[in-house]
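Complex shown without one protein chain; remaining protein chains in place.
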Amino acid sequence: MNGIRHLFIPGPTNVPEEIRRAMNIPMEDMRAPDFADFVLPILADLKEVLRLTHGRVFVYPTSGTGAWEAAITNTLNTGDRVLMSRFGQFSTLWVDMATRLGLDVEVVDVDWGQGVPVADYAARLEADKKHRIKAVFATHNETATGVTSNIAALRAALDAANHPALLFVDGVSSIGAIEFEMQDWGVDLAVAGSQKGFMLPAGLGILGVSDKALAAHERATMPRCYFSFDDMIRFNDTGYFPYTPATQLLRGLRCSLDMLLDAGMERVWDRHHRLASGVRAAIAEWRGCSLVAQGPQWHSDTVSAIRTPADIDAREVIATAYSKYQTSLGSGLAQLAGRAFRIGHLGSLNPVMLCGALSAAEMALRDAGAAIVPGAGVAAAQEHFRATTAPVQSRPAAARAA
Amino acid sequence: MNGIRHLFIPGPTNVPEEIRRAMNIPMEDMRAPDFADFVLPILADLKEVLRLTHGRVFVYPTSGTGAWEAAITNTLNTGDRVLMSRFGQFSTLWVDMATRLGLDVEVVDVDWGQGVPVADYAARLEADKKHRIKAVFATHNETATGVTSNIAALRAALDAANHPALLFVDGVSSIGAIEFEMQDWGVDLAVAGSQKGFMLPAGLGILGVSDKALAAHERATMPRCYFSFDDMIRFNDTGYFPYTPATQLLRGLRCSLDMLLDAGMERVWDRHHRLASGVRAAIAEWRGCSLVAQGPQWHSDTVSAIRTPADIDAREVIATAYSKYQTSLGSGLAQLAGRAFRIGHLGSLNPVMLCGALSAAEMALRDAGAAIVPGAGVAAAQEHFRATTAPVQSRPAAARAA
Amino acid sequence: MNGIRHLFIPGPTNVPEEIRRAMNIPMEDMRAPDFADFVLPILADLKEVLRLTHGRVFVYPTSGTGAWEAAITNTLNTGDRVLMSRFGQFSTLWVDMATRLGLDVEVVDVDWGQGVPVADYAARLEADKKHRIKAVFATHNETATGVTSNIAALRAALDAANHPALLFVDGVSSIGAIEFEMQDWGVDLAVAGSQKGFMLPAGLGILGVSDKALAAHERATMPRCYFSFDDMIRFNDTGYFPYTPATQLLRGLRCSLDMLLDAGMERVWDRHHRLASGVRAAIAEWRGCSLVAQGPQWHSDTVSAIRTPADIDAREVIATAYSKYQTSLGSGLAQLAGRAFRIGHLGSLNPVMLCGALSAAEMALRDAGAAIVPGAGVAAAQEHFRATTAPVQSRPAAARAA
Partner (left out) sequence: MNGIRHLFIPGPTNVPEEIRRAMNIPMEDMRAPDFADFVLPILADLKEVLRLTHGRVFVYPTSGTGAWEAAITNTLNTGDRVLMSRFGQFSTLWVDMATRLGLDVEVVDVDWGQGVPVADYAARLEADKKHRIKAVFATHNETATGVTSNIAALRAALDAANHPALLFVDGVSSIGAIEFEMQDWGVDLAVAGSQKGFMLPAGLGILGVSDKALAAHERATMPRCYFSFDDMIRFNDTGYFPYTPATQLLRGLRCSLDMLLDAGMERVWDRHHRLASGVRAAIAEWRGCSLVAQGPQWHSDTVSAIRTPADIDAREVIATAYSKYQTSLGSGLAQLAGRAFRIGHLGSLNPVMLCGALSAAEMALRDAGAAIVPGAGVAAAQEHFRATTAPVQSRPAAARAA
């Protein structure tokens, strides 16, 4: 009766009505003879979203964190040297996991607000003539800072050094939303989750695996069972799973894939760019605020992290938005706690939703004492959206085909 | 994937998630022994929403139009003189119905933008010493113009004239949203529909009937069957219906009544006033635009009809909002076609939703050529909402009671 | 946690998951520019279900009772003589309505257990040389007794007498389930409801109208407004409605029409016959029980009314089925109260559901003291279903089209 709650965190994202309906189903028999007819096209279509023609894709009942682990334990060995970088909460957690799983992590620390240090990586790879580095890790989109890294450039660096290391990419908050070319970029392990660009509830970890990674898997000896590629491959090849799959989410994933591929990935990426640009146009008008991302080359089209003015506690902005304006904004994590808040702008969104979100942020900022001009950001976003929005094609009437 | 569609017409209104869930049920046996345990409290609680302690309430599977007809055919006789007024599309349609059903309608035409002409009615009632006028009709909230009339004053006029006419009130777009005191105001027949303040889909016509109207019913001879009070009374008294009721909507109505009465009607009315004031604050900033309502005494807290600048076709604004910004605004009806659009602000709404709606209207107005300042209205609404919004109480955690 | 409730009343029927999903939607703007693209195909497809190529179909937010009233008030005049027959609760109620609406009803009373007395009607029509009878009414499927009448034969009788009377048919519990040929049978007004063969919740009254009935409408003068054909025709022609339609049910109806027409009406009718025959095979094994229908020519494929043994109160059977076995059976109405119960077998059903229903009835009958053999009826039904059931085609995998 008090209207909808507004969700503008960078995942879980808003689930479209179509997907909600697709998931609202009775349970089904995951060993039924026609279940494979449902599963196999999902696996094929996931590869299309990842832009992968070779290799495989795995869908685990897990979170993105679980898919990180699946990637590591299936392709690397204890003590393997890996090259990683830290520039936000999620890249930091990945380093932490790699360390705990027994890898020999060579970490490059980068200012929060920048991304994967390609030049630095290039130098290290060049120097690693003995190929002691077995894998290079890159967080494509650091969700904590709103920073997108250049994976194509990283691939170029690997190629320039003629380095055989596997390329691991965390695409949890990028895949399905911004440009991602798994095959063209030579990504070997791409990690995604259901609750971001796929517009589903959390619960599925999605993993793209190149042929090269599958070959590495043959030599990988870490203990693993739940996340084992072997079991998955054996069952997936027939259209089934080694243990009870999350069929409800798979039904939702079917719908998500239809939506993404019917639109076309390029159009999906373009839509995210237009929406994100409108949000950034608004932020630019907020006196005393600035993006955490240190320059346009790092701008993320899925999430913006916004530094509040020095005297404004971002936590108060977030708390007010939540309790007074029924709006969830993302919090500043770790070193950004109290200093930044985040607006998630990925998944199923449109300009009017974002004007609402920006209004919530403006009201909460002013309530917290920020001296921004009311409506200034919304006005800039409106003008941006007016200039860049095409009429949405009317959904075809739900009539019977002739 | 393109986000939600935004619905800001004055009904059907946005259905809260709780009500959607309550309606998503298997069918049930409307003759089951415990069905009465479900029906009887609904009828009692509806009276509480209408502020009626005597009399009865009827729930028909029909629209508000059907409930209009039920009110007339059950309590009046062919040729009865009735006093009505016309000041918008819906009051006009009610006059049309009364005429077609054979009443002798004395119509007072009023400028669109004003409401029930109480002084004029008072004079006519005073003059009607022989009490030839059997009923006085009032459209409480004219949905086409965003005008609310003063029913308490009308009752005072009837009392002053010591006139026995029945008082018919169309409360379709007022009941459940703005102040309505059926018993205190001496309303004899109050018409409501499910799709406005009750936040349900269309499909239920709701009719409050005073004891005086029930007595009139005893003498009323128009042919009627589907809408007959007699059948309804006989079955309702036991908790059942004379024909298959719309149980799905009744389940939704149960949830709606819980929401309204748990909040308390005064708080519901107050919330609508706060939201409507914010919308009006925005409109006041739109250069060249003005409310159709001719003064604050007519302001409706459920819908605002907005005249566009003279050179701007309101139909273009509405069409652009719909196709480009996925936002449904209400159209200008009859003499307002092309000259006004409407924003519905009743039912399940909150400030951030309205900031979105106002943004859609601003963008569409500017696209149509209106020289309004981007964000100006939203800014005024933001400041109004900041000043008048209290934090929403966190929903009690869905934990088990001790 | 105690499993599903089992619904085997003759309407509302079980709503398929597809339709439940189709109805679980946000509200929409019934004046949107593309709403007509949704409405017009529904009206066209409804005619296909009714087997009508000329004429029109109307969809009212009402019940079947309301559609009865719409048929009468739009095409007949006060005092018109009509020929009707009574052989169950619903045919009785229709006579009652016709009388209350001021028609001069010539009633033929028939034993409950038989249907429309075609020979008797034929004689009366033959005798009515002056054509004082303006309309002939027939209850196609009497829901209270499980009796289906022969409408084709009635048409033949009208033709043989060369009689111009309009033919009104109550198809509430037949249309969408058993053979119904509106045009071939020369039906002028066919009444249906959403909650039977259309597998929807109650709330829509559906009315098929022949060209001849539309012509009669031009001369019909009963007061009417809500149910007026004129308003409907004017708006429907453009794809809209004269007042707020029940869009949620229309979305469900769209899905229902897809299901019916994708299967093909003949296959729908055939399926109902196979299921009904299985139920009747079971009943034949229940010692002391018998169908109310007096012979195979009256057997209804949508509902069976079953007389209990003389010393068994059918109300106890129904009450036990409901409270102990979570199963709703239909009650015996009026003169059948306590003497019969009913099993609805129309809509979305299959053999295993019916074996459950028959088990519930067997257990409840034995609990009430009936000396039937446990499982005897189910066994007969099983063997019937084994012989007549073809494997259900696996639903096409929800994969993307190439």
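As written, the chain order gives the labels A, B and C, with residue 1 at the start of each chain.
One rule holds for everything that comes next: contacts are C-beta pairs under 8 Å (C-beta built on N, C-alpha and C of every residue); 3 or more make two chains touch, one makes a residue touch a chain.
Computed from a prediction, not measured in an experiment: that's the story for all the values here.
Undergrad: The chain left out here touches which displayed chains?
TA: The undisplayed chain, in the complete complex, is in contact with A, B, C.
Undergrad: Just name the one of C:Pro309, C:Gly338 or C:Gly375 that touches the chain not displayed here.
TA: Checking the options C:Pro309, C:Gly338 or C:Gly375, the one contacting the hidden chain is C:Gly375.
Undergrad: Which listed residue (A:Asn2, A:Asn24 or A:Ser290) would be found touching the missing chain in the intact complex?
TA: Spelled out, the listed residue whose C-beta touches the missing chain is A:Asn24.
Undergrad: Hey, which of A:Met1, A:Ile42, A:Leu189 or A:Ala246 is the one touching the hidden chain?
TA: Once the missing chain is taken into account, the touching residue is A:Ala246.
Undergrad: Using the touch definition from the top, which of B:Leu7, B:Leu83, B:Leu200 or B:Leu257 touches the missing chain?
TA: The single option touching the absent chain is B:Leu257.
Undergrad: Provide the residue numbers of chain B that touch the chain removed from this figure.
TA: Touch with the absent chain occurs at residues 17, 20-22, 24-26, 33-34, 37-38, 41, 45, 251, 254-255, 257-258, 261-262, 394-395, 397-400.
Undergrad: Can you list where chain C touches the absent chain?
TA: The list for chain C reads 1-4, 6, 14, 16-17, 24, 199, 259-260, 263, 268, 271, 323-327, 347-353, 355-357, 359-360, 362-363, 366-367, 373-376, 378-380, 382-383, 385-386, 389-392, 394.
Undergrad: Against the chain that's been left off, what residues of chain A make contact? List them.
TA: That gives, for chain A, the contact residues 4-5, 7, 9, 11-15, 20, 23-24, 26-33, 61-66, 68-69, 78, 97, 100-102, 193, 195, 201-203, 222-226, 228, 242-249, 319, 322-323, 328, 330-331.
What we mean here is this: only the chains that are shown with their structure count from here on.
Undergrad: At the chain A/chain C interface, shared numbers over all numbers used: above half (same) or below half (different)?
TA: same
Undergrad: So if I superpose chain B on chain C by CA, what angle comes out, to the nearest 5°?
TA: Copies differ by a rotation of 180 degrees.
Undergrad: Suppose chain centres are the mean of their C-alpha atoms. Which chain sits farthest from chain C?
TA: A
Undergrad: Measuring from the mean C-alpha position of chain A to the mean C-alpha position of chain B, what distance in angstrom results?
TA: Whole-Å distance between the two chain centres: 45.
Undergrad: Chain B to chain C: how many Å between their CA centres?
TA: 35
Undergrad: Give, as an integer number of Å, the spacing between the C-alpha centres of chain C and chain A.
TA: 53
Undergrad: Quick one: which residues in chain A touch 2 or more of the other chains?
TA: 17, 24, 394, in rising order.
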